[in-house]
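Everything on this sheet refers to the single structure shown next.
Missing here: one protein chain of the complex. Every other protein chain is in place.
Think of it as A and B in the order they're written, each chain with its own count starting at 1.
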Amino acid sequence: MAVADKGLSGASAGSSILNDERYRSVFYQIVVFGLIAWTGYYLIANTANNLQSRGMSVGLDFLSGEAGFSIAWSLLEFKPNDSYFWVYLIGITNTLIVSFIAIILTTILGFFVGIMRLSSNWLVSNLAGWYVEILRNTPLLLQIIFWYLGVFSLLPRPKQSLDFGGAELFFLNNRGFYMPKAVPGELFWITVIAILVAIAGAIYLTHRSNRIQEATGEYHSAFWPSLALLIGLPLAVFFASGSPLGFEIPALKGFNFRGGGRIPPAMCALLIALVIYHSSYAGEMVRAGIMSVSHGQTEASYSLGLKPSWTMRLVIIPQAMRAIIPPMISLWMNVVKNSSLAIAIGYPDIVSVFMQTSLNQSGHAIEIVAMVMLFYMTVSLSISAALNVYNKHVQLKER
Amino acid sequence: MTDIQAPSDRELLIFKPKPSQPPPPATTGLIGWLRMNLFSSVSNTLLTVIGFYLIYLVASAVNHWGIELAVWNADTRRECLDQSPYGACWAGVFVWFNRFIYGRYPDLEQWRVSLTWVIFAAWMAPVWFPRVTSKVAIGLSAILIYPFLAGYFYLGGERNWFMEIMVSVAILSFVLCWAHVLLCLITGRGLGTTIISLSGYAGKHDKTHKYPIIAFGAVGFVIVYALISGWTLKEIGTNNWGGLFLTLVISGIGIAFALPAGIVLALGRRSKMPVIRVVCVAFIELLRSVPLITVLFMATTMFPLFLPEGLVFNKLASAIVAVCLFSAAYMAETVRGGLQAINKGQYEAAAAIGLGYWPMMALIIMPQALKLMIPNIVGSFIGLFKDTTLVSIIGLYDMLGMIKAVSQNPQWIGLHHEPLVTAAMIFFIGCFAMSKYSRHLEKKLGQGDRR
Partner (left out) sequence: MKKLSLLGLGAGLIAAVAFSAAPAQAESTLDIVKKRGHLRCQIGTPAPGFYNLKKDGSWVGSDVAVCRAVAAAIFDDPNKVEFQSVTSTVRFTALANGESDFLSRTTTWTLYRDTQLGLTFTTVNFYDGQGFMVPKDSGINSALDLKGATVCVLTGTTTELNLTDFSRTNKLDIQPVVFEDSNVRNETYLKGGCDAITNDKSGLASNKAGFPDPGAHTILPETISKEPLGPMVRKGDGQWFDIVRWTVFALVAAEEMGINQGNVASLAANPTSPEMARMLGKEGDLDKGLGLPKDWVVRVIGAVGNYGEIYGKYMGSKSPDGIGIARAGSQNDLWTKGGLMYAPPFR
């Protein structure tokens, strides 16, 4: 008993200061802090020394220097005489756009795969099973190269482009997917505001309908009024302000199509590879989530007289979501991080244009690596902050 | 039938069910199975047809390229192209296969690498044998002592006193492990018990039992030490390492480092000491939020600046450090997940029986947590194994790096697809086997929890 007492309350009489848990913990912390501080000092001192002996400088001045190279594709406009800082922003937007689209498609495809895995059809569930196994067990880098070389390079050359719909608006060839680009006119901002107002209105309508249902038990669907508001208001405002939107149509000039919007093949391949690879993980998450809801829930809701579709929507899915969302969000983080493999097929993401090309040209390794890491950290930390908020929201309220 | 013909009074009271009707022919046998599983409804039939069509498309394309039009025998890529420009050139894979597996490791010395793989398999195999005792000791010795033996086999060259001792210890441990295993299998008694009874200490006090064992070990050590003292292997520098061998070295060290470091970090993250907690959280979050490729870039471009002048960190070491840090951060989160799943009552019960922090963790919490985490741990191992391919981007000659190098050989220039397909198959086999085994292990260890 005496031994147990000592272990539990370190300050009990008779034990020396060495065995006091509070002093020990302070001591450990000082040691750890000292070690970290010393390592930090040592590394910084070495770095400073090395930089000096090689005549290199540290600072963000290089960011305003002219980059001097071109970037194959960017969401924002880029010219070779733009600065390195602009290259950084171009890299960020390129990474974000490809990750954003990939995340949305991954989630949708993941649900399909998960449901297919649970299919009663033997062939379908097995196919889905092998789909998951093959994709999960081969390196993503190989898959990206496969999609790029094996699929997207096989598209026809510009002169033999595939013309979707035959209207000479959408073209697909090995230089990319071309489509008309919207060019907003002067008064277009009014329409944008109308869209925002409509979204806010739709949210309000849904909330009100929920409130009424909770208070009185009567259910008034807010779906149709919301839809009418979302479509009607922007359209009305758009035409009222004189249709301020033009389209730039792509057309073949010289080697390539000019004008219009373009998605390069590297981006298509990267998107498809990211989506397909991560959907295999998402599919397993969805399957596990749905399986985690006890069958008793289904039976209970049937016995209450709910239709199967309602059972799925109101009983099963909300509970499955609690198990699906947290791993799904860390999967989203992985999508953002894995988009950095774009470097292998020449999609100009942040690692490719900033960490590779800019670093080679300017030689400012420390600043560039730090800036790229800062970007990824910001994205990841904001995603995980969102995850924490959600987790708090849906946590089982145990009484 | 005879019973009915000669009924007795007692038997008449027993209820005799009629033999049940055979199931309708459409629900049994092949047809029944097909109807149940493939064609149960119109939509299911449609799905089945689409599924079969997909399989046909993939299989015929693979067959066309990989078998029908393939070239199996050629000396250069040009010969391949001349024979069949649109088929696979498997000849290139055969010619270069050794390079894909061993990198630039000299042909005459490759037996060393293969031998260490065999030794590892032989060392770990007894863990799966029935009737063998002290499996934990065998497993631990394989994990803790084997790396020295493998490291020496890979590197070769002169040994300093430390390596001399460690290599002797490793060889001795391996021999003793197998002696123990054989004794267990044949006589049913372990090595320790056998030594004790042979030396006549069996009747003496338990505390004296360790003396003959220590003596035996010391004698063995001296013999091994004397035997290997004149023996050296040719030195092979790390810049000759490559191929699958390098992939395994990097991911092996990464995995071996990740688990203990991940446990320490996860415990630190749950620690009550704020400084330690902040440090661990910062480390984990920083490394988990950036892609491995940025960590690798940092390792190659920034590590040289961190070191004092005159000290050089080679490329392989930088990559290994980067992979270790990265995988430790991921493992920490996996371990944390396992720790969170442990009921608070377990901690309280451990404290109640007077266990301190480390005994509580080692004896009560970790065994339970690790068991829960097995699928996730194996998942991170698979992830690490796959991610190791990224070191080819920073110029190391892992399997992808070797493939790239081969495609630049003037005689084989452009040979690219076939080696990549081969690499994909090798990775698939390795990862698939690991994940299947983890599922098996999960089931086996989870037997106690089943209701």
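Some observations on this one:
Here is the rule we go by: contacts are C-beta pairs under 8 Å (C-beta built on N, C-alpha and C of every residue); 3 or more make two chains touch, one makes a residue touch a chain.
Treat the numbers as computed from the prediction; the structure is a model and nothing was measured.
Touch with the chain omitted from the figure is made, among B:Ile67, B:Ala349, B:Ile413 or B:Ala433, by B:Ile413. Between the chain not shown and the residues A:Gly40, A:Gly68, A:Gly246 or A:Pro318, the one that touches is A:Gly68. Mapped onto subunit B, contacts with the missing chain fall at residues 77, 81, 85, 95-96, 99, 102-107, 144, 147, 151, 155, 237-240, 253, 256-257, 260-261, 263-264, 297, 300-301, 304-305, 307, 309-318, 320-321, 324, 358, 362, 393-395, 397, 404-411, 413-414, 416.
Summarising the interface, subunit A meets the missing chain with residues 50, 53-55, 68-72, 80, 145, 148-149, 153-154, 156-157, 174-175, 253-256, 258, 264-266, 343-346, 348, 352, 356-357, 359-361.
Here is the rule we go by: only the chains that are shown with their structure count from here on.
One inter-chain figure worth recording: subunit A and subunit B are separated by 31 Å, centre to centre, where each centre is the mean of the chain's CA atoms.
Across the complex, subunit A is touched by residues 37-38, 40, 44, 47-48, 51-52, 54-55, 272-276, 279, 285-286, 288-294, 297-298, 301-302, 304-309, 351-356, 382, 386-387, 389-390, 392-393, 400, 417, 420, 423-424, 427-428, 430-432, 435 of subunit B.
Chain contact summary for the complex, subunit A toward subunit B: residues 3-4, 7-8, 25, 28-30, 32-33, 36, 43, 46-47, 49-51, 53, 119-124, 127, 133-134, 136-142, 145-146, 149, 333, 337-338, 340-341, 343-344, 351, 355, 359, 365-366, 369, 372-373, 376-377, 379-381, 384.
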